[in-house]
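Report on the structure given below.
== chain A ==
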Amino acid sequence: MTAVPLSWYLILSAVLFSLGVAGFLFRRNLITMFMCIELMLNAVNLSMVAFSHKYEQIDGHIFTFFVMVVAAAEAAVGLAIILTVVKNRKTLAVDELNSMKY
Partner candidate 1 sequence: MNFYLLSLIKAAVVAAALMTTLAYLQWVERKVIAHIQLRMGPYRVGPHGLLQPIADVIKLLTKEDLIPGHVNKLIYLMAPFLAVSLALISISIIPFGPEIDVFGIQTYMQLTDLNIGVLFLLAISSVSVYAIALAGWASNNKYALLGSLRAAAQMISYELPLGIALAAPLLMAGSLSLREIVDAQGGYFFGVIPNWFVFQLPAPQVFGFVIFLIAAFAETNRIPFDLPEAENELVAGFHTEYSSLKFASFFMAEYANMITITAITTTMFLGGWHPIFPVEYGSAFAPTAIFGLAGVMAAYHAMHTIRRRDRFTLPGVAVALLGIALLFLVPMVQTWLLPLFWFLAKTGSLLFLFIWVRGTMPRFRYDQLMRFAWTFLFPVSVVNLFATAFLVAVFGS
Partner candidate 2 sequence: MDTLLFFTFAAIAVLCGISVVVQTHPIKSAISLIGVMGSLAVLYLLLGAEFIAATQVVVYAGAVMVLFIFVIMLLNAESEPKGGRSWPAKLMGIPLLVILLGLLSYVIQIWNPDPQEVSFGSFTGGGPREIGEALFTEYLLPFEVTSVLILVAILGAVVLAGGGGKESER
């Protein structure tokens, strides 16, 4: 074949998304869990760009742009929260961050 069917891009997006979910559920380090969230967001971006290619419209790209911007803002605030949590609880393992009372 000389070209790739569109569904393969969607399957790749599904694989990356499920890897992100698996990482989020199985890892215990707070920062690694956050990185798996970013992986999930990237997988969704890929499927949006793929659909934008299919329908020959620019709207998928615009949505992707907004997802990127929101992910950047979320990363900034999330990492600031993680810094504060670590400063107070002195641990990064989510198993030990299980009570609101300090």
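Assume a contact is a pair of C-beta atoms (placed from the backbone, for glycine too) under 8 Å apart; a residue touches a chain by one contact, two chains touch by 3 or more; residues count from 1.
Picked so that all candidates are chains of the complex that A comes from, given by their letters.
Here the structure is a predicted model, which means the values were calculated and not measured.
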Touching chain, any copy counted, for chain A within the complex - options 1 or 2: 2
Of all residues in chain A, those that touch candidate 2 in their complex: 1-12, 14-16, 18-20, 22-23, 26-29, 31-32, 34-36, 38-39, 42, 45-46, 49-50, 52-54, 56-59, 61-62, 64-66, 68-77, 79-84, 86, 92-93
